[in-house]
Structure formats: structure tokens, C-alpha cells
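Structure, as C-alpha cells:
All protein chains of the complex are present and in place, except for one that has been dropped.
Right after this comes subunit A.
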Amino acid sequence: MTYVIGPGCIDVLDRSCVDVCPVDCIYVGERKSYINASACIDCGACEVECPVSAIVVDRRARGDETLNAHLEDSRAFFLEVLPGRDRPLGDPGGALPTGEIGVDTPLVAAHPKRNGGLP
């Protein structure tokens, strides 16, 4: 089980979730953050922290076409080779020591730009 960050995060990238994750499993891309499902302990600390309510538990995401696409996309972020990199991220063992990744999956990169970030 895991939580997933939906499209609400794109161009907001508040990072409050990153600050509260007790296992440091939320990685920051260029326009969105991604949860590493293989490390997520399903505690839900991030869900309540998100200022735009972009985070949901996977059980709920599966019932929604867009959120489900982002659930799959979060897996892709770690398992597939991101643009400009030569191997998949895999399970890097912690977002803090790894640093911000700075690139997004093709799905997120193709998302229309949103201006202004937080309302």
C-alpha cells in the first residue's frame, strides 16, 4: 500500500509533504513530487499536510482514472529511466541524501503549465 501524489501538485510543489515523511520517501521532480511506493509505510502524514489536497491513498486513487494514472506514473518515476538520465532511480534509500531529482516523468512534463502555484 502507498499514498500517491496527484496532478494537483504540478507547478505547486509545496514540499510540506517532504518535510513530514517519516521515512523520507517523497522525491521532488521539476514540477511535481513523487512517492516511492517501495518505501512508503502508509502512515498518511503527507496527506493531511498537502495545502492543495493532492495526496490520496492508493485504494482511493484506483477508483479515479486520473489519480490511477498518477499511481502508475509514480511507479514509472522510480522504475523507468527519466529524461536525461542513464538508469532508473530505483530505490535510492532516502530523498534527503539523494537531493532533488529535478526532472519529471513524460506524463507530468506534458501537463499544461499552471501559473502562480499556491492560491
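Here, a contact is a pair of C-beta atoms (placed from the backbone, for glycine too) under 8 Å apart; a residue touches a chain by one contact, two chains touch by 3 or more; residues count from 1.
We take it that contacts and distances are computed from a predicted model.
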{"item": "Listed names \"Imelysin family protein\", \"Aldehyde dehydrogenase family protein\", \"Ferredoxin--NADP reductase\" or \"Membrane protein\", with the criterion being the UniProt name of the chain not displayed", "value": "\"Ferredoxin--NADP reductase\""}
{"item": "From A:A39, A:A61 or A:I101, residue that would touch the chain that is not displayed", "value": "A:A39"}
{"item": "Chain not shown: contacting residue from A:D19, A:D64 or A:E80", "value": "A:D19"}
{"item": "Interface with the unshown chain - residue positions in subunit A", "value": "15-16, 19-24, 38-39, 41-43, 45, 48-49, 51, 91, 93-94, 96"}
